[in-house]
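One protein chain omitted, others in place.
When the chains are written out, they are named A, B and C in that same order, and each has its own residue count from 1.
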Amino acid sequence: MRKLISCEEAVKKIKSSSRIMVGGFGLVGCPLSLVDALADSEVKDLEIISNNLGEPGRGLGVLVRQKRVKKAIGSYFTSNPEVVKAFQDKELEVELVPQGTMSEAIRAGGAGLGGFYTPVSVGTKIAENKEERILNGKKYVFQEPIKADFALIKAKKADTLGNLIYNKSARNFNPMMATAADVVIAEVDEIVESGQISSEEIVTPHLYVDFIVLSGGK
Amino acid sequence: MRKLISCEEAVKKIKSSSRIMVGGFGLVGCPLSLVDALADSEVKDLEIISNNLGEPGRGLGVLVRQKRVKKAIGSYFTSNPEVVKAFQDKELEVELVPQGTMSEAIRAGGAGLGGFYTPVSVGTKIAENKEERILNGKKYVFQEPIKADFALIKAKKADTLGNLIYNKSARNFNPMMATAADVVIAEVDEIVESGQISSEEIVTPHLYVDFIVLSGGK
Amino acid sequence: MNVKHYIAERAAKELKDGDIVNLGIGIPTLVADHIPENIQVFLHSENGILGVGPSPDQDHVDKNLVNAGKLPVTVVEGSSFFDSAFSFAMIRGGHVTVSILGVLQIDARGRIANWAVPGKSVLGVGGAMDLLEGSKKVIVTTMHTTDKGESKIVKELTYPITSERTVDLIITDLAVFSVKEDGLHLIELAPRISLKEVQEKTDAPFHIADSIINGTEVTL
Partner (left out) sequence: MNVKHYIAERAAKELKDGDIVNLGIGIPTLVADHIPENIQVFLHSENGILGVGPSPDQDHVDKNLVNAGKLPVTVVEGSSFFDSAFSFAMIRGGHVTVSILGVLQIDARGRIANWAVPGKSVLGVGGAMDLLEGSKKVIVTTMHTTDKGESKIVKELTYPITSERTVDLIITDLAVFSVKEDGLHLIELAPRISLKEVQEKTDAPFHIADSIINGTEVTL
């Protein structure tokens, strides 16, 4: 299966200062084996696009503790006190985006759009530096698309071509991130023969997936 | 099953001058029983949002022949010569939108967005009256969301709650249209008990579906 | 009954058969325990679930199945899973009938603050703004005052606003207010609570429904 590589081979593709999307809502749907491999690598000054930054010492929290994250773009970092501390110590730059705006902006990035207008965050602190526009009598703010150099995503199952399906609420940001990065690496629990996932059920068609690693695989 | 009604009951909800989205790529994925019921009703001056307007005397082509369509918004009408003639005779107003822009605009309508920027059609006749904007050095045109009073869609299977799955390439515009109209009526080939469609496989969750009719059902 | 459960039970009475309901963290989560048995509502969780069920017992926890508060849940028959973009498209597009949210403050016009605290680093917003902006109806459930006894219903917000959109109904341990164009309307008092107590503990001005004035007179 030509897309299958090890976690080590996968993270070797990532250079310092890369912009990386990482799937997951907290630890659920986060590609933990890839994140751990990244923690074992030498890369630093990363820009991480992820809804959260894990928990203290778990998931992306490991990279925060190791001071490898220069900037984080996401919707909710408060749940990891080490992120709050790193921010206060000016070790970590944070860009806060409402969760729906973030998932839509990543989708827009993958869909080749130049940006969109959302009503969410109008009149709030979040929108202070954003263009506001009235369309059909309603206020909206402009949101740019979000793209990245790499996407590290987590799926339940891949077939040998790289088609993916997800696991319950672990789907979350993963399908959009699969569309919005130059190099997409999917961590999966299981690999099956092509044709073993129904054509109607595939969530991420294989054209989006560059490499596959097995969860727990070295 | 509370959402199940007959085609006749369904079209009775539709008044003249309504704006109606109709699923399908040509006749494939078009809710033909609903369209036929509409042809048997008294409504007129309809605004139809659909990729095409059927074939002469088939699908939406019936409504064109009956001169019930005042305006059509879609991407490709040339395949029905009666549409071309109605347009030339000034009986039918046409708004042409590139296929990808149209499907994205319907999605945007259902997703509560105020509009988006697409690179498609920049510098062409289609974009003549559209706002052009340069974003990150690339030219885009602004596209408004598309919404409707009614969506008539076609799915393969519904469960008793109204969750839907589609059939191969008959999926096309149907899932987006399900999100973008005030009243959504789904024509299906089969109804199964709730729980009989896998939670992972459902394409249109039931919250989008107001009424269900059976294909061929009166 | 615990006062938080009292609030949740009162909020649950606002739900109608077939409603698509999103429950925030805190008191709103408790609403799930009080949904009237004669109606069927569907719980939406913004991380990508329609049809959230009760919490699992410890032996049936599925690490891939959590709600927006990252707590383990189950799903009911006919549930579906979807990605975050689709989930928030549902919310923003007005397909969630009712959201029940917690708050830090509510102002005299019915606008709320529920995502950030002044003086602290603003590092989390989550789906708060999306839910408030997009839901067809928004119900706020909250204790009437803070732990320090300060009114949460204030003339002007001192906490950062969540949206320009006003909420529809405010349910506290003391009272229920409906929000109209001209501001807050006190429409209901909790059992054994007097109008006077609500007036004392509410900083924002509010209208008083006739039924309350009449009812209060009777109670006096």
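Keep this in mind: a contact is a pair of C-beta atoms (placed from the backbone, for glycine too) under 8 Å apart; a residue touches a chain by one contact, two chains touch by 3 or more.
This is a predicted model, so every value here is computed, not measured.
Engineer: May I ask you to name the displayed chains that the omitted chain touches in the full complex?
Structural biologist: A, B
Engineer: Any idea which of B:Val35, B:Val83 or B:Leu113 touches the chain not displayed?
Structural biologist: The missing chain is touched by B:Val83.
Engineer: Can you say which of B:Pro31, B:Gly61, B:Pro98 or B:Gly162 touches the chain missing from this structure?
Structural biologist: Considering the complete complex, B:Pro98 is the one touching the chain left out.
Engineer: Considering the whole complex, not just the chains shown, which residues of chain A touch the missing one?
Structural biologist: Against the left-out chain, chain A lists 107, 109-113, 159-161, 163, 179-180, 194-195, 199-200, 202, 205-208.
Engineer: Under the stated touch rule, tell me which residues of chain B contact the chain that is not displayed.
Structural biologist: 25-26, 28-29, 51, 75-79, 83-84, 87-88, 94, 96-104, 106-107, 118-126, 139, 156, 166-176, 203
Note that in this section only the chains that are shown with their structure count from here on.
Engineer: Please identify each chain that touches chain A as well as chain C.
Structural biologist: B
Engineer: Ranking chain pairs by contacts, what comes out on top?
Structural biologist: Per chain pair, the contact count peaks at A-C.
Engineer: Taking each chain's centre as its mean C-alpha position, how far apart are chain A and chain C in Å?
Structural biologist: 30
Engineer: Could you put a whole-Å number on the gap between the CA centroids of chain B and chain C?
Structural biologist: From the centre of chain B to the centre of chain C is 35 Å.
Engineer: Return the distance between the CA-based centres of chain A and chain B, expressed in whole Å.
Structural biologist: Comparing mean C-alpha positions, chain B is 33 Å from chain A.
Engineer: Going through chain C residue by residue, note those that touch at least 2 other chains and give them in order.
Structural biologist: In chain C, 75, 81-82, 88-89, 91-92, 134 touch at least two other chains.
Engineer: Could you tell me which residues belong to chain A and also touch two or more other chains?
Structural biologist: In chain A, the residues touching two or more other chains are 104, 118-119, 166, 168.
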